[in-house]
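Mind having a look at this structure? Questions to follow.
Only a single protein chain was left out; the remaining protein chains are all shown in position.
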Amino acid sequence: MQKIGVFVCWCGSNIAATVDVARVAESVKSIPGVAFAADYRYMCSEGGQELMQKAIKDYGLSRVVVCSCSPRMHEATFRKAAQAAGLNPYLVEIANIREHCSWVHKDKEVATAKAIALAKAAIAKVKLNTPLVSGESAVVKRALVIGGGIAGLQTALDIAEAGYKVDIVEKTPSIGGKMSQLDKTFPTLDCSACILTPKMVEAATHENITIYTYSEIEKVSGYVGQFEAVIRKKARSVSVDRCSGCGICSEKCPSKKAKSEFDQGLRNRSAIYIPFAQAIPNVPVIDRENCLKFQTGKCGICAKVCPAGAIEYEQEDELVTQKYGAIVLATGFEPIDMAKFGEFNYEYCPDVITSLEFERLTNAAGPTQGHLVRLSDGKKPKSIVFVSCVGSRDTTERGKTYCSKICCMYNAKHAMLVKEKYPDIDVQVFYIDVRTPGKSFDEFYRRAVEEYGVQYTKGMVGKITEEGDHLLVHASDVASGAQLSVPADMVVLATAIKPAADARKLATMLTASIDTNDFFTEAHPKLRPVESPTAGIFLSGVCQGPKDIPETVAQAGAAAVKVLGLLSKDKLLTNPCVATCNEQTCSGCLACEKVCPYGAISAEYKLVNVKGLKERRLIAQVNEALCQGCGACTVACPSGAMDLKGFSNKQIMAEVDAIC
Amino acid sequence: MQKIEQLIKEKARDLLAAGQVTSVIAWQKGEMFYDNAPGYFDNTEELDALVYNAFCAANLSKYLIANTKKDEKTAVFLKPCDTYSLNQLIKDRRVQREQVLVIGIPCAGMVDINKVKAQGLKGIIGITEDGDNLTVETAYGTKQVARAEVLLNKCLACKGSAYAVSDETIGEPMAVKHAPYDRFAVVKELESLSPQERFAFWQEELSKCIRCNACRDICPACSCEQCLFDNPESPLAGKANNNSAEEQLFHIIRAYHVAGRCTDCGECSRVCPQGIRLDLLNRKFIKDINEFYGDYQAGADADTNAPLLSFDVDDVEPGAATKGRE
Amino acid sequence: MLAAQSTPDKEFEQLIVAFCCNWCSYAGADLAGTARRSYPANIKIIRVPCSCRVNPTFILRAFLRGADGVIIAGCHPGDCHYTSGNYFARRRMTLLMSMLSFLGVDKARLRVEWVSAAEGNKFAEVMTSFAETIKALGENVKLRDLRCKK
Partner (left out) sequence: MHLTEKEEAAEILRISGVKADNCMQCGKCSAACPAGAKMDILPHRFVWELMNGRVNNLAASNTLWQCLSCFTCSARCPRGVDPAKLIEAVRLSVIRKQGENRLNVDELPAEIDEMMPQQALVSALRKYNK
């Protein structure tokens, strides 16, 4: 007969407030098989674990049930404690009487009854637990970083510094990401390129880092420690080795109607182009849609003028397959598009621009060489209006429900830069709340108001109309309760930011969880912010949620440390709750093999001894290293031969019986 | 079909004599003329017991499972509808294709003796076929009966004279003449009833079940080495007649297991001693699969993936998909 | 045979079993807890690795053993931690729901919902609305005495 120990946790008052823990412990004592039951204030504490270990030794417990918080929280803690007392860790079951009971039911009578029911279910299941031993799988000592912005670069540099190989895959022709488009950065106002380019060069020249630009992830398979990724290196049509980056081809190229993505479409670029001066690699790319040679077969001027003969029209996409131990997502963000926000007249008034476009306008390498001029008539604006929260904090389907976090700071930055360079320009910022928390952030914003005389008006902008040669901004002044219509020569919209477009595609490829706003979901919002719940996948930068550059760099470093923690291991313990096939009852129909997402099931002819009769049968085999324990095969198998250790048919049926 | 029987006997004789196969599976006389049983013939002498007439409804494909375990070659005579079941068994790897010589034989639709009796005929001695009619000899004289009126239910849903799989064929394909028939008619009718009426219907039907397992043993899609309900280790194997799931839900679970693999050969309803309309459960699943995931005929070939073992990214959502008046 | 015991006339207390997948809906349930959302206590959650682990026999067993409602909560299609688990579950549950309705059991007694780990509120709302539906439907006697004709 099993000797089960049941430990009911108070969790301080989290459970004890609405669940009578003593009565739960008392009522399970009568269940056959329960040899010991007690409640304790904090089971996960040292004291709690010692109580359990002592009970295991004193009562010779063969099974343990802990009624406490979610297994996703402390299952590992209690398993380790049991193992230290000599009990196989997989003979421990958790009844979730906190998140699923005490926290969601207010009535003590009702919550206690439910806690008892959940305890009974866990006891019924634990009776059928079998001792399991984790297998081992090797760890490939190489990391993959998807995304070459500041987040990806910082993570890659930190991993490479620790001596491990890292591959960066960047979709655009050059690393640098959104940061390379910025002019100055807050709160110190240093020039973005000045602090970014050294990191780009360091990454490009680091012997442990390989950079794939103008490349995308085609396919990812495998699991933690044993990922295999296929990288599609899109054809640049230019030889990276021979090209010296002189730029003559871009000058001479006749096709100049494509809009420059780097400059947010504010100026055109030639079909063969280097996105920006400090691009790394400093090698152009032929945009085949706009290249006359590719579209019509004529032209070919770039090949003629190229002193190094580096143009290679016949270059093809190249697929590179590579094994990795860990993958870091650093896919960054994009501003949302203004199509659904007609009231701001963004599409019709050239002088209504987004903040990222404003960055390009004020950037010395930008389309206007840094001169702040109106896009409509090229004149210097006399007054500029900045509008906060355009699409952010919007619970309707038009916008994003969340606060994009960085706009208040860069609005203040923009306002200060304008007033510093052109003190005579009137600058007004319309806001709902100015959110500038953090080290020296609020001082930064107040400097804009107190030293530079930027006018901050609490009230949202409702509509922007054209009037003669300038714009009319219709806003409200919530404090005074008045309606305003402010003339302005230029309006800058602080648009909401959203994750990069291919985030969801990557999430499916990596089976990383992703939320309804397309941000990758972290394993735990407070305790594990840089890891995805999927083992071996890590999150760096805005792909996990809106954040500014300081936080991105901090989180990028944290992600790198998590990767190092993984790569430093030679062996990884694998999940022992995997499928297993009962050779006696397997009919060899291999329905299981058809539903296995990991290709972990194969078939083999075996001599099976059935009631003394030896028969040669086709039997399904589970490769325990590949199996991740989803259980699809157990339901596809009609005869029940395929079962899942840790969640077997009998165990789940026992839980159902105990509950109903 | 007399002519066909003769051809079958000759074929079997040649195959056995030439040693091309070690045994032949066909039908043999049963106790009553209308009760022919499946038969193994492994030498030519036994062949005169071989019959092929209007009462050979049994689907022989399931008998190949045991044979193909022994490394012998077996010949089997299959009607067009039986060949679908063989394809399904091959797909489920229960039958090794290369160890079977499949000979397709035509069928004009098998007769249901109860329907003949239901025409008020008593003391039937024998039935012979001529064209579209049957001459029934009884102790009180002979009577002509139109074959189309006394066909087995399963033959009303005949899948046509084409063979889903065959190495050779004998005779010319025959058409099964019967009134137009929608195999889902009763399913649709049941779906239109209220939940209470539907529940009453099924309570009535399933209460007749005496758990003889005839339906499971005849079903070519139910081909597990050891059935879930016979395996003491399985949580469902409660043979005792108490409230175990097995008693109450045997038929639903079995229908679920064969969903997407049932070729609608109708044998389960034919062999059920209590006459339970088990085919309705299977046809409900087939109708749903056709509606939700596109027409699918199990056994039409031996390689397309079964509907429940594949998926489509934009399948219909479960809630939206149920029919019937609520 | 197990006749449906006539429960004493105390107010009907429905019993609902919820199969929640470890990666999404179970985490959603945890989040509902952390956010102190409330939903009726009749709902008892069983953790499964993935919604594709839920065998229709578990659901039929639950109904047979007295459950009045069963709900399967998995990841949103496309978000499954095992890539395709919930796609298979979706087909299996679609057919099972249709069959249960065909047998005369109210189709509302079995429900499938996709709840992600970030949707604590949705989890609580879904469970509350499901409990109300089941309360309205009343006790589920039918599947228990499917075989014994009164």
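Residue numbering begins at 1 within each chain, and the chains themselves are lettered A, B and C in the order written.
We take it that a residue touches a chain if its C-beta (ideal position, glycine included) is under 8 Å from a C-beta of that chain, and two chains touch if they have at least 3 such contacts.
No experiment lies behind these values; they were computed from the predicted model shown.
Trainee: Report, in label order, the displayed chains that the undisplayed chain touches.
Mentor: Result for the missing chain's touching partners among shown chains: A.
Trainee: Given the contact definition stated above, which residue among A:476, A:508, A:584 or A:623 touches the chain not shown here?
Mentor: Final answer for the missing-chain contact: A:476.
Trainee: Where the complex has a chain not shown, which of A:205, A:296, A:369 or A:395 is the residue touching it?
Mentor: A:395
Trainee: In the complete assembly, which of A:335, A:459, A:499 or A:533 touches the absent chain?
Mentor: If we include the chain that is not displayed, A:459 is the one touching it.
Trainee: Footprint of the hidden chain on chain A, which residues?
Mentor: Where chain A meets the chain not shown: residues 343, 389, 393-396, 398-399, 432, 458-463, 474-478, 481-484.
One rule holds for everything that comes next: only the chains that are shown with their structure count from here on.
Trainee: Could you tell me which pair, A-B or B-C, is linked by more C-beta pairs in contact?
Mentor: B-C
Trainee: Mind checking the centre-to-centre distance between chain B and chain C? Centres are C-alpha means, answer in whole Å.
Mentor: One centre to the other, that is 36 Å.
Trainee: Where the CA atoms of chain A average out and where those of chain B average out, how many Å apart are those spots?
Mentor: 54
Trainee: Counting only residues that touch at least 2 other chains, which ones in chain C make the list?
Mentor: Within chain C, residues 56-57, 61, 78, 84, 88, 92 contact more than one other chain.
Trainee: Tell me, which residues of chain B touch at least two other chains?
Mentor: In chain B, the residues touching two or more other chains are 235-236, 308.
Trainee: Residue numbers of chain A touching chain C in their complex, please.
Mentor: By the definition above, chain A touches chain C via 70-73, 96, 98-101, 103-107, 110-111, 113-114, 117-118, 121, 504, 507-508, 511, 513-516, 521, 533-534, 577, 595, 597-598, 628-632, 634-636, 644, 647, 649, 652-653, 655-657, 659-660.
Trainee: Show which residues of chain B lie in contact with chain A when the two form their complex.
Mentor: 69, 92-94, 223-228, 231, 233-236, 257, 305-306, 308-310
Trainee: Which positions of chain C touch chain A when the two form their complex?
Mentor: 15, 17, 22-24, 26-27, 29-30, 32-34, 36-39, 41, 44-50, 52-58, 61-62, 65-67, 75, 78-85, 88, 92, 116-119, 124
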